[in-house]
Structures are given as structure tokens and as C-alpha cells.
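Just passing along the structure, written as C-alpha cells.
Just one protein chain is left out here, and the rest sit where they should.
Now for chain A:
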Amino acid sequence: MSDVLLDVRHLKKYFELRGGLLHRVTGHVKAVDDVSFSVRRGETFGIVGESGCGKSTTGRTLLRLLEPTEGQVVFDGVDLAKLGREEMRQKRREIQMVFQDPYASLNPRMTVADILAEPLRAHGITDRAEVDRRVSQILTACGLSAEQARRYPHEFSGGQRQRVGIARALVLNPKLIVADEPVSALDVSIQSQILNLLQDLQGEFGLTYVFISHDLSVVRHISDRVGVMYLGRMVEVGDAETLYNRPLHPYTQSLLAAVPIPDPTQRRQRVLLQGDVPSPANPPKGCAFAQRCPQATDHCHQVRPELQEIEPDRQVACHLYEVS
């Protein structure tokens, strides 16, 4: 059994732009453009980035909710991108997802018991007693009581609904959970409850998480390793603590400089960025960040930097750290 549970290699997801009378392809939105990273068994891998940088698309492409345009998603030694429909459906037992919006991700016409039983039934576990047993077991594990199973989603609060969403993802005993902004829609006080729940469950069931969020402090709190995305590309990957203490990529540096420090006496050095994020339909030729980077050279505008390992367990895609 290898140490790496999920290995993403050169993953690309392009959306076609169609226009004109005949719906011809007029261009591509490069939502995910050559992203590679690996996730080890039992760890939490955080993906951060601003809105529209392709982090959610990456998450959905991992589960083939969106078909990848190119690249490999090797999960436990199997390339998910090459599996047929039914094989992929079977594989879904092992990879689950927690969604962002706890209001939209639960069917309002189903009771919590039905919602949680659905994955079991879809995978052929139909014995009533067995289904009931597993549903109440998972409800208790997620901090809900078994008698709440007969209720409908609208009778729950946002935090409770998110617990149901997590329970649904866990009921099949998956190995990997992709959590797409699982706490962004919740109040700050509830956020910590849900984060703690996720951490407790990780210990209890030996789960591996891919945790997607735009919230830097949430990602720092929960992640073992972090990947920073910008305009569909992974710009820096590293151990959470070292990455936050010593960011290497200029984008990561400016991103972290924007995090408020809860101390009014401390003056922080701010890195103010000029301009906007370029359009992913027409990304720059060289480094995606070159136009806004304070340290950019001509070389940066011309040649796209590859993600390179510059220290053990530290990868960065920037010409400033090029090992010759």
C-alpha cells in the first residue's frame, strides 16, 4: 500500500466557449490548467485561492462530476479519468464530497433518514435493519440524535444541515472526502464546531481530506499541507506551517499579507496588488501572475514557470526560485 492516496497529474479542465449561429467553439475557459499535486493517506490537503481561481472546479473534476479535459487522477493506484461509467459509480463509494451550501445540497422532499439511506441503497445495501443501523450510527457520530432522522431538512439550522451533509458523505465509509468550502456558508461560531467535527471524524475513521476554501485561516487550522491556486494553476505547495510562515511565491506572499492580524498595535507590511486577475479565457502566455507581480521580469512574461520541488516537500512555480 503506497503512502500516496491521491495523485493528480497535469489535470486540465477547459470549458468550451461557443458563439455564433452554428455554436462553433470560439475559445476555451481554462478553469483548471495543468494542476498537479498528491495527497497522502490520512492527511488533510488544503487548496486555497481567490474566487474563480478554479479550486471548486478542481474538486469537482477529481470526482468526475465534471469530465477532465486532460490529465490523470490516480486514486489508490487507479486512474479515475479512465474508468467507465459503471466502474466510476462503484468507485464513488470510496470518494465522497461535502458541499458548500447546506441549504441547496439536501433534497427538501426527503427526510434525513432517506437522505442518509440513499447512498446505501444506490450501492445495493437495501436490508432495512442494516440501513437503519448505519444511519443512526452515522448520525450519532456527526453529533445529531437518531430521533432527528425522521425530520425534513427545513427543520434544521445551517450547522445541523451541514452535519447531515457530512453524515451523508461518510455513510459509505469512504477513504477520501473532498470538502468544497464546507464552512463558508456558516456563522463563524458554527464554523469551528464543524471544523472540529471534521477533525474528530478524521481520527475516528482514518479519513483523508481535500479541503477547498478561500479562507486562509480556516485552511491553516485544518490542513497538514496546503496548495495555493491562482488562475487555474497551482503556484505553491508545501507544509502548512512552513508555507504560512515563509511564503515563497509572490502571490502567496501578498495573499498572506492581506490576512488581518488581531492586534491593533502591530503595523503590517502590506503588499498591494495592482490590476485585476486576468481572464481565464485568455490567460497570459508566461506566468499567470506576472502582470501583477512586483518582482516580475521579462522572462516571467514570456515563459510559464513549472511547479518545481525546491526544498523537500516544497514546490513553487516561480522563476525567482529556479534551480538551474
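Methods note: a residue touches a chain if its C-beta (ideal position, glycine included) is under 8 Å from a C-beta of that chain, and two chains touch if they have at least 3 such contacts; residues count from 1.
One rule holds in what follows: contacts and distances are computed from a predicted model.
One chain of the assembly is not displayed; among "MaoC family dehydratase", "Twin-arginine translocation pathway signal protein", "Cytochrome c oxidase assembly protein CtaG" or "Oligopeptide transport system permease protein", its UniProt protein name is "Oligopeptide transport system permease protein". The missing chain, though absent from the display, is touched by one residue of A:R9, A:R40 or A:R93; that residue is A:R93. From the set A:P108, A:G203 or A:G275, the residue in touch with the chain omitted from the display is A:P108, counting the whole complex. Contact between chain A and the unshown chain involves residues 63, 65, 89-90, 92-93, 96-97, 99-101, 104-111, 118-119, 122-123, 150-152, 154-155, 165, 168, 172.
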